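Pasting a structure below so you can have a look.
All protein chains but one are shown at their positions in the complex.
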Amino acid sequence: MAMVCLSDFEAYAKKYLPKIAWDYFAAGADDCTTRDENILAYKRIRFRPRMLRDVSVMDIRTKILGTEISFPVGIAPTGFHQLAWPDGEKSTARAARAMNTCYIASTYSTCTLEEICAAAPGGLRWFQLYIHRNRAASQQLVQRAEGLGFQALVLTADLPYTGKRRDDVRNGFRLPPHMKVKNLEQAFEVCKMSLLDPSVTWNDIHWLRSLTRLPIIIKGILTREDAELAVRYGVQGIIVSNHGGRQLDEGPATIDALVEVVEAVRGRVEVYVDGGIRKGSDVLKALALGAKCVFIGRPALWGLAYKGEEGLQDVLRILQDEFRLSMALAGCARVSEIGQHLVQFSKL
Amino acid sequence: MAMVCLSDFEAYAKKYLPKIAWDYFAAGADDCTTRDENILAYKRIRFRPRMLRDVSVMDIRTKILGTEISFPVGIAPTGFHQLAWPDGEKSTARAARAMNTCYIASTYSTCTLEEICAAAPGGLRWFQLYIHRNRAASQQLVQRAEGLGFQALVLTADLPYTGKRRDDVRNGFRLPPHMKVKNLEQAFEVCKMSLLDPSVTWNDIHWLRSLTRLPIIIKGILTREDAELAVRYGVQGIIVSNHGGRQLDEGPATIDALVEVVEAVRGRVEVYVDGGIRKGSDVLKALALGAKCVFIGRPALWGLAYKGEEGLQDVLRILQDEFRLSMALAGCARVSEIGQHLVQFSKL
Amino acid sequence: MAMVCLSDFEAYAKKYLPKIAWDYFAAGADDCTTRDENILAYKRIRFRPRMLRDVSVMDIRTKILGTEISFPVGIAPTGFHQLAWPDGEKSTARAARAMNTCYIASTYSTCTLEEICAAAPGGLRWFQLYIHRNRAASQQLVQRAEGLGFQALVLTADLPYTGKRRDDVRNGFRLPPHMKVKNLEQAFEVCKMSLLDPSVTWNDIHWLRSLTRLPIIIKGILTREDAELAVRYGVQGIIVSNHGGRQLDEGPATIDALVEVVEAVRGRVEVYVDGGIRKGSDVLKALALGAKCVFIGRPALWGLAYKGEEGLQDVLRILQDEFRLSMALAGCARVSEIGQHLVQFSKL
Partner (left out) sequence: MAMVCLSDFEAYAKKYLPKIAWDYFAAGADDCTTRDENILAYKRIRFRPRMLRDVSVMDIRTKILGTEISFPVGIAPTGFHQLAWPDGEKSTARAARAMNTCYIASTYSTCTLEEICAAAPGGLRWFQLYIHRNRAASQQLVQRAEGLGFQALVLTADLPYTGKRRDDVRNGFRLPPHMKVKNLEQAFEVCKMSLLDPSVTWNDIHWLRSLTRLPIIIKGILTREDAELAVRYGVQGIIVSNHGGRQLDEGPATIDALVEVVEAVRGRVEVYVDGGIRKGSDVLKALALGAKCVFIGRPALWGLAYKGEEGLQDVLRILQDEFRLSMALAGCARVSEIGQHLVQFSKL
């Protein structure tokens, strides 16, 4: 079976992963409407491609928070990579470094931050965190990440409680005994997320800021109102995200919310987006609508499931090739030439 | 089979109820367009969830007509509960009381009002009625209900004649011989509803008012014009309803009509809605659009069909948990924080 | 099998008619888009039903060109009724008279006008005609119809050539040898319609007017421009029609075109509509949008195919009952109460 596009990796993962793992990765909240809308919303955006522009020399590099990456696609934070591949997040880290892009490691990794860093020294990595009821635990994690060279903190804002993912409930999902959420000392019921603090508010950004010199990026913003607050509270970046449709079902598709957020932010901080990216041209659309970079979640897991770090590199390379090609066919030779003039929303 | 969401109860009921009973409960008028639209219309509404608001202490209680209920979901009036479960409306009453919510008992119950009240003393109950050709019969019912402690009258306005439900015609639907519409003395052909008075007009609200001190709620309003009339004729509440799509097919979905009715009413009376509620987030949408409370019809019957009062409690508990979770994920800790800013209508 | 709604008759006809006859009746031009749109367009119209109006005494009678009919549904002109039932148009005439409504007999009948009239003396009938290259033949037909007591002429305007109905081409459709287009003396190739005159223009209305004192109704108008011309050229009525989707594919659905035509006509002549009527509530929608009466084509043929005149009466009676019920459920007791306030176009 030739691996030609990301759906090929999806089909592979669906076929070869244990059902409980596939279901966990695939899960959306409730009816999975938002999970699927993330993809469908891209299809409602049409390109307005321009012709006869010199695209003989293509430059698809970009910078996020000042650091250059090989193309505007990073790895979104997702949990439990060992469910996809024995080496887990170590493979993810290696693939991201090999492709010279950014990997956002999740708090819910099945490898420690130290293992991740040791696996791919020098790679560009950000650390995703929740704020726990036990603030000392959060503080410790932040300082550990900073000490290990992670270059930004990504605070997930959309999980005061875990969304209702029906298949996980049916399957009674829990990690197999030999896997652990190694970054957190205490054993605890992962699916209940009982350590997370649902009383977190914007003021906690100030607290987080007091702990670290790292830039703070907030993940899970979907409205102009919250985007405005994020800027006001001093974050360095926003990831427009609905947690892959795993939290509140029937919120907006992220590419639709991106437009609203970008408009509100007016360039004051960088805006990124995740959710629904399946083709290089989706990346082009997101950039045309104002994203500085996109992050992929499930496709990265499919790549891992296929062949570990090699499989993830395959996924990234396909996206890279497709992105470069779609840029060229739309008439852009450099990322800086991408703009809103390239797209329009379909009336349908 | 785990009962995770309301569709699980639907599947169970479809599988285990006698076809004639399932068909009767499931029936919509004509092509069932409105029945199905009630559900689809919810899917066209998108949340605008807000992040980082303290949702550690959730309070989902509300009041209807001044009485507190544990969450804004009551039981809509539906007929013939013994078709779903041997104890019929007695089980419904018990489940509603156990969950501390409101049960609107139907005139077409297979238990008497007295049996219903005896089964769950002290429960919050409203009584649904039609106006019969024989006004004395209606008067007697009203006074009986008032005497038994029902706390409001719900006048159904959308059934001057019974809608055409094709499957019921094909099945020649009628109650099995051992069941009776016990609240009405005379035996009569239920499906012809020949005792109902199609000459009823708004002036009959005055007549009804003269019989009782109970608040009067009108059920079946779908337009701003009728909402305005309802207020003018002095009702205390409006249930936006299309009778579960069982009367005039191709009228509006109730959640769409709700917007128009709420706008017309301008807070002068409470507005409720039924039809199409299948998830806790549907409740949140209805409240965001101005409903004070929603009522569930078919899902309650599925719960009964599953395990009587226990099954109905399961259904209510699932809705309650889902409602609480969706509120939290949308950034609301109290019902009073829910507002129109939480939703937008999808362009699709 | 209970015959509960018109689709039941359709299913019967599809099952029991010879394929070539079914295909001929069912055929639409090209991709059958317009044929199907005629039906779908009704589904995009939503009622705004009004409650608590006295609907105890229902009066569904109306008048067309001054003559009373029992309800606003007549029989549209369709050809070759013997393909559906041995007695052909004689049965159609009897059923229409029995139901006290109007039957528009087609030039392409398999019974003569004389046979039709003899079968149901005193019935309300209009005569549908094309203008032939041989004008004397047309003149003779007109005068024959007038002499036989037909009360109006219906000139079909949308068939300068026959539309391309793929199945008829594949089947090599032609009348079986024992059937004849009896109203036309010469034998000729029916499907080529080679006798029809594609040079007919609005001026021929004057010519037709000069032949007869009968009112002239023009059938096949779909635009405001042509509606304006029809009024200017002195017709007494307009049938908004796209020939059941059998002529130009991808023109408008008739119920959509009705709105435009009614607006242009401003009450100066009566406007009717055919195409896509499948339920009594469709009739209500058409009247709400300004039609004085609707005409049914294929459903009448399904009725004939089921049981001849009896089957057609069944079809008409079902439509009548459904129309009366939908009027009552929408809050109208008389046809004169039906108006545009009853409907709105769905945004979908």
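Read from first to last, the chains carry the letters A, B and C; within each, the first residue is number 1.
In this text, contacts are C-beta pairs under 8 Å (C-beta built on N, C-alpha and C of every residue); 3 or more make two chains touch, one makes a residue touch a chain.
Given the structure is predicted, the values throughout are model-derived calculations rather than measurements.
Asks: For the chain that's been dropped from view, list the shown partners it touches.
Replies: Looking at the complete complex, the unshown chain comes into contact with A, C.
Asks: Which candidate, C:D8, C:D87, C:D249 or C:D314, sits in contact with the chain we can't see?
Replies: Only one listed residue reaches the unshown chain, and that is C:D249.
Asks: Consider the whole complex, including the chain that is not shown, and state which of A:D226, A:E270 or A:E322 touches that chain.
Replies: If we include the chain that is not displayed, A:E322 is the one touching it.
Asks: Among C:K164, C:R209 or C:R317, exactly one should touch the missing chain; which is it?
Replies: C:K164
Asks: Write the list of subunit C residues that the hidden chain touches.
Replies: Its contact residues with the unshown chain are 30-31, 33, 44, 157-158, 160-161, 163-164, 166, 169-170, 197-202, 204-205, 218, 220-223, 225-226, 229, 247-252.
Asks: Touching the absent chain: which residues on subunit A qualify?
Replies: Against the left-out chain, subunit A lists 2, 4-5, 43, 45-56, 279, 281, 285, 321-322, 325-326, 328-330, 348.
Please note the rule applied: only the chains that are shown with their structure count from here on.
Asks: Between 0 and 180 degrees and rounded to the nearest 5, what angle rotates subunit B's CA atoms onto those of subunit C?
Replies: Here the rotation carrying subunit B onto subunit C measures out at 90 degrees.
Asks: What's the distance between the Cα centroids of subunit B and subunit C, rounded to whole Å?
Replies: 42
Asks: Report the inter-centroid distance (CA atoms only) between subunit A and subunit C in whole Å.
Replies: Distance between chain centres: 60 Å.
Asks: Specify, in ascending order, the residues of subunit C that touch 2 or more different other chains.
Replies: none
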